[in-house]
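Starting off with a structure, shown below.
With one protein chain removed, the remaining protein chains of the complex are shown where they sit.
Chains here go by letter, A, B and C, matching the order in which they are written, and residues are numbered from 1 within each.
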Amino acid sequence: MSDDRPLVVFRPQPARRERIFSAAAWDRLRQDYQLVDLSEDESEEALAEALPRAFAVIGQPTLDAAAIAQAGQLRCLMNVEGNFFPNVDYPAAQDRGIHILGCGPAYAPAVAEYSVGLALDLCRGISRADRLFRAGQEAYAAEGSLDSVLLARADVGFIGYGLLGRATHRLLESFRPTIRVFDPWVPDSVLDEAGLLPVGLDEVLASSRVVFVFATVTAENERMLGAEQLALLPDGARLVVVSRAAVLDLDALVAEVASGRILAAIDVWPEEPMPADAPVRRLDGLVLSAHRAGGIPQALLSIGDMVLDDLDQIRRGLPPMRMQVAARELVGRYRNRPVT
Amino acid sequence: MSDDRPLVVFRPQPARRERIFSAAAWDRLRQDYQLVDLSEDESEEALAEALPRAFAVIGQPTLDAAAIAQAGQLRCLMNVEGNFFPNVDYPAAQDRGIHILGCGPAYAPAVAEYSVGLALDLCRGISRADRLFRAGQEAYAAEGSLDSVLLARADVGFIGYGLLGRATHRLLESFRPTIRVFDPWVPDSVLDEAGLLPVGLDEVLASSRVVFVFATVTAENERMLGAEQLALLPDGARLVVVSRAAVLDLDALVAEVASGRILAAIDVWPEEPMPADAPVRRLDGLVLSAHRAGGIPQALLSIGDMVLDDLDQIRRGLPPMRMQVAARELVGRYRNRPVT
Amino acid sequence: MSDDRPLVVFRPQPARRERIFSAAAWDRLRQDYQLVDLSEDESEEALAEALPRAFAVIGQPTLDAAAIAQAGQLRCLMNVEGNFFPNVDYPAAQDRGIHILGCGPAYAPAVAEYSVGLALDLCRGISRADRLFRAGQEAYAAEGSLDSVLLARADVGFIGYGLLGRATHRLLESFRPTIRVFDPWVPDSVLDEAGLLPVGLDEVLASSRVVFVFATVTAENERMLGAEQLALLPDGARLVVVSRAAVLDLDALVAEVASGRILAAIDVWPEEPMPADAPVRRLDGLVLSAHRAGGIPQALLSIGDMVLDDLDQIRRGLPPMRMQVAARELVGRYRNRPVT
Partner (left out) sequence: MSDDRPLVVFRPQPARRERIFSAAAWDRLRQDYQLVDLSEDESEEALAEALPRAFAVIGQPTLDAAAIAQAGQLRCLMNVEGNFFPNVDYPAAQDRGIHILGCGPAYAPAVAEYSVGLALDLCRGISRADRLFRAGQEAYAAEGSLDSVLLARADVGFIGYGLLGRATHRLLESFRPTIRVFDPWVPDSVLDEAGLLPVGLDEVLASSRVVFVFATVTAENERMLGAEQLALLPDGARLVVVSRAAVLDLDALVAEVASGRILAAIDVWPEEPMPADAPVRRLDGLVLSAHRAGGIPQALLSIGDMVLDDLDQIRRGLPPMRMQVAARELVGRYRNRPVT
């Protein structure tokens, strides 16, 4: 008896199935598709055997040109980790019309909220004041808020205006800030149309009370925020770093924060975990966060839902609409590593 | 040579002049009005002498019916502290057409932002995770966010929909929550028109992931949030208290937080300062804040600007438009005490 | 047997009961209040007899100081026509703490939508193109839209920023215009805070592609829009007049429109009805409207609901929250006449 449901290969490692699929979504996947579940089997053989009949691969296994050539039925590669690694021959796949799909849209709302939360913490000293209160050193009312500032109508800077920038922009709208953006990949007209001011990196830094770093890492922008750039920030500026540690010279930032000139919140680190004796752990003007911006349960579980919706779209002869379609021009330029 | 500028009595205590008037605003006040500056003089005599010629009183001195009868030119009483105390015969003043004006609108944007900041801290554990990181106990990525939730599209509850509720509502709009409101002073239609769900107190508590307490204190609502009410909150609820400590049974809240069932942020306390050995100082699920929601520099300085704008309006025969006009029905019902 | 429900006098003329009260609202009014229905009885005697026991008057009857002195229980005068006429001794009432309430908030949403509708008609030539199509003279596609412009991101001017201006501002927000406002009754800071540019009348006219006239009539602003002012409008400007005919020199506007230099929509006229042979009836660049902006069924019926809500508020010792509280400073300055 034949099974004419499309065949889906599931190899999500290092993502874990129960984190990204709700029970209901998992049931629906198993019911509507022939599932080859390789979540416990990382062997090349198992993958190679399934590929020729695969309609979709959920996960981010290594696929060179030969593997893609074998996958004659393949319609989509669905990354469920969050980064496109250089282990796939993306051009070979895209030439075949195979959709390369990423799960960034699942994380973006969580990262955006977290970024706004960090910014408000920095504007108002929420975690610092909580520490003082626990130490019996709190200052009440106006005395305790001498360096607090409003986010409302503030000069805000974005470094990067991709998924994270757009999601954060949406949340900030009710605060009615003036937002300056540096993103060399986005035409000025797109920013202007969105109500943003397109400017250079230096102007973003020099003119903003609150700066959000949303840039992904490429060969061109590693360490683009060094001592020289950070010195452009006005006194009392707040810096929120949620994208990639590599865009930043952490020592330079630590020096600026230690001097008391600026405040910062950091969610991504050059090493994770950071060494137990890292001096950042004692820095008063810093909000310390351990890569927590995106991976909350609601975000992770929405990955499974997006996968299902786009499988259904493609199966019905429609384009995917929930996951992010990787741009041919960009997919090879990222320099990300998996979160372990 | 006569001075036909309107006479303004300035007696802002306990507010301090330099906190609420920028240098520019103070200069403008002195230039456009005859200023009787009693900021260093709390004597009854000085006030009594100035009152008969006063066009406006900036501050919140005691004024009984006799004093008001003396103040034949008086057009407005401008409270610059934030609360209406029972030291003025408000009906006598209002019968004379004297505007009773409060500076709540100066604080509301700051309180609203702080409330959203506290809510995001509770949703994502920002200050708790910062503490763990400093202690070398941080958990990275998904492991560190197991109880995190989104504010976006969440079920949110407001207890009270006055100035603070409205300002917070505006900021939350970009998060697109469902907001249930309990406010017995506001007609359901006003809430419905604003896109809110008017419900009873119990339903606000039972149906909300994040609850904001904005209620002012009256004879009717003291301790309205006791053990019984707090027990209605769903597991994992977040409670933000920024208005008045007296609406809350603090011990009951502490018990709920200590049990791990809910999380809370508290900005107002039954005693300020709280005792050094208060157990709340060691409670892990609490964000502790020392009456810091409203009194930030930008908010305080906007008081002077509002005072000037409304002096100008009234002098030109126009109604005040920046300060809050005290409702005849409500001004006597508040049970607030000054922040010291 | 005594009836302790508050007594309400209902004398809505020229408003008609069934237009402003739904059946349900009318039933609720009769059930919760002792109703003295004078909608068929305009005699002074009937009113005089009811006044001493009246808690509220719904309508706009003549009430001089003596009448108000008789009305010892009176708590509110609820205008249900839309304009405050000079037939009431407002200061006498306000000194007694009697609320003077207007129904402008019932009309504002309807006027705002209509204003946006007229503006879009002028921007795109909707009614003119419909006329041409009916005459068999339509031009298709680009040829038929050579003088069309976008409202989105346009320079927009408001003359007046009261209830109508604010309601229209809210609707225009999604069009993201730059809005310049002239309103001498409103402090610049209020406009700035609302995201608007406070400017003088000349600058509103000279800098706007679309101008909305929302000004009410006072002694100071009659005919403020004369030939000289209208000449400031840029070529191709669109003018929407929905407030009061008296602020405008109609002949001057007709001349500008007849010349083809600007386009206009007019809803209010120096005479209503206009003469059958009025030349405006043949003017191609004009959208003609017969005082239709506010009085649609949904707006009229909301008056009854607002009346009920505010009766309930006042009865419960709370301030009215749905009708507009007349400002002591302004209520005597309007120069409106009833719509007949």
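Just so we're on the same page, a contact is a pair of C-beta atoms (placed from the backbone, for glycine too) under 8 Å apart; a residue touches a chain by one contact, two chains touch by 3 or more.
Since we're looking at a predicted model, the values are computed, not measured.
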item	value
Displayed chains contacted by the hidden chain, counting the whole assembly	A, C
Selected from C:Ile58, C:Cys103, C:Leu118 or C:Val211 as touching the chain missing from the view	C:Leu118
Among C:Val287, C:Leu308 or C:Ala326, the residue in touch with the chain that has been omitted	C:Val287
Contact partner of the left-out chain, one of C:Pro86, C:Pro184, C:Gly200 or C:Pro297	C:Pro297
Interface residues of subunit C (partner: the chain not displayed)	19, 109-110, 113-114, 116-118, 120-121, 123-127, 129-134, 136, 138-142, 144-146, 148-152, 170-175, 272-273, 276, 281-282, 287-292, 295-300, 339
Residue ranges of subunit A at the interface with the undisplayed chain	91, 94-97, 185-187, 189-190, 305-306, 309-310, 312-314, 317-319, 321-322, 327-330
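Assume only the chains that are shown with their structure count from here on.
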item	value
Chains touching both subunit B and subunit C	none
Rotational angle, Cα trace of subunit A fitted to subunit C, multiple of 5°	180
Chain centre separation (subunit A, subunit C; CA means) in Å	50
Computed distance of Cα centres, subunit B from subunit A, in Å	37
Where subunit B touches two or more other chains, by residue	none
